[in-house]
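Yeah, one chain of the complex is gone here, protein chain that is, but the others are all in their spots.
For subunit A:
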Amino acid sequence: MKQKDFLGRRAIGVTALGAALMLVLAGCSAGGTGQAASEPFTGEYAGPKVELSYWNGFTGGDGPFMETMVSEFNAEHDNIKVVSNTMQWTDFYQRLPAAVTAGEGPDVGVMHLDQLASNAARNVIVPIDDLAKDLGLTADDFTEDVWNAGVYKDARYGIPLDVHSLAMYYNTEHFAAAGITEAPTDAASFQDALGKLKAAGYDTPFWMPTRWPSHLMNLSVMWQNDGEPYGDDGATFDSAAGVEALEWQRSVVDDGYSPSDVAIDSQYVAFKNGETSITWDGIWQINDLAESGLPHAVAPIPTIGETDAVWANSHNFFLPRQAKADQNKVDASKVFIAWMSEQSAEWAGSGMIPARQSVRDAGALDGLPQAVIAETIDSMRFLPPIPGIGGVQAETLEIAVADGVQGTTPPSESLKKAADTATKLMEDNKASFGG
């Protein structure tokens, strides 16, 4: 509510829409549908000086590290200057299609694996098969899911940089005080650890978030219970596996290991302040926690269900569609992607796990905290490459999980309702994206 905005305007309830419409107008006028020309990639750029606009969403503990790498790239390349534009990922996925449609998109960017199909279907990003070939990237150097998710309708759209998963962070001081010597690995040892921590005076050792990353915890445990969130005929996250996962999340609150109604981000802040002993968060927070000086350690999340599984995602480089193809910029962008892919060992310093097996085998993770997480790479699970799945999940599963954890709706009921909606939305998406 911003009252000064309303002085010159009466009864127009289309604030948001107004902005949207301008985008539409801009989109119509840009009208360029020309694909970025794909000439053979030589690996080097010898053309005139270019400036590349590089969009990404590294706002966490990984951000400063990416900035350093960009500076290094700029220092090594006299005729290419990469200017990065970092924004929250949620804003990123909203702005990128708008900017590209308006002909104002970046020259190169990074997005998540589960967004590649959506953006390929929306014609926001262009195929880069030639680049993958020229970089000498092949399927056997990657986890199958990661490699295949970059392909939409037989064309490759993404060059995987890393994989990153959920992990368990724990306060080593609290663990020592409670007499826990090893990180819990399954439901029983996890329960045991919570009990010991509580007995040692840590009243709420494991804060259960209601929002991010609660749905990622739900997906992880659902996969551990051998469930799948999405099938060929729509959403299946209301299966017994999913309900059981959400019931377990709620039980952490009911059993008193977590306060109720944890607000967004406060479980992480509480962990950093030493108010809670365990938190599950992404490995991208490794540097942030290291800097905080908190005595902590990282371990794979325990297997609450039957099978080892953990939610994971992957950052992929892409080239956006351009209104006016500038071959120099395209070539320079490819040089940038190639350089980054080759330096993915260095990127491991950001807390991420390099996507390429060859890089991992060469010792990129030696001595790094996420090395223990990388060992579980075969149990990492990714969302299927279905166009529009990100938006569907945000509107359905995320809210159902929040309701379930807060206890406002029984898990089975909230998931059932959300899954029905998700299935309908997925059918709508199928129709609009042409299957």
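The rule is short, and it goes like this: a contact is a pair of C-beta atoms (placed from the backbone, for glycine too) under 8 Å apart; a residue touches a chain by one contact, two chains touch by 3 or more; residues count from 1.
Keep this in mind: contacts and distances are computed from a predicted model.
Per its UniProt entry, the chain excluded from the display bears the name "Sugar ABC transporter permease", taken from "Sugar ABC transporter permease", "YcjX family protein", "Cation:proton antiporter" or "Acyl-CoA dehydrogenase".
Within the complete assembly, A:A270 is the residue of A:V70, A:M217, A:A270 or A:I304 that touches the hidden chain.
As for the chain not pictured, it touches subunit A at residues 1-7, 9-25, 27, 90, 93-94, 97-98, 101, 122-124, 207, 210-211, 259-264, 266, 269-270, 273, 275, 391, 394-395, 399, 402-403, 406, 408-409, 421, 424-425, 428, 432-433.
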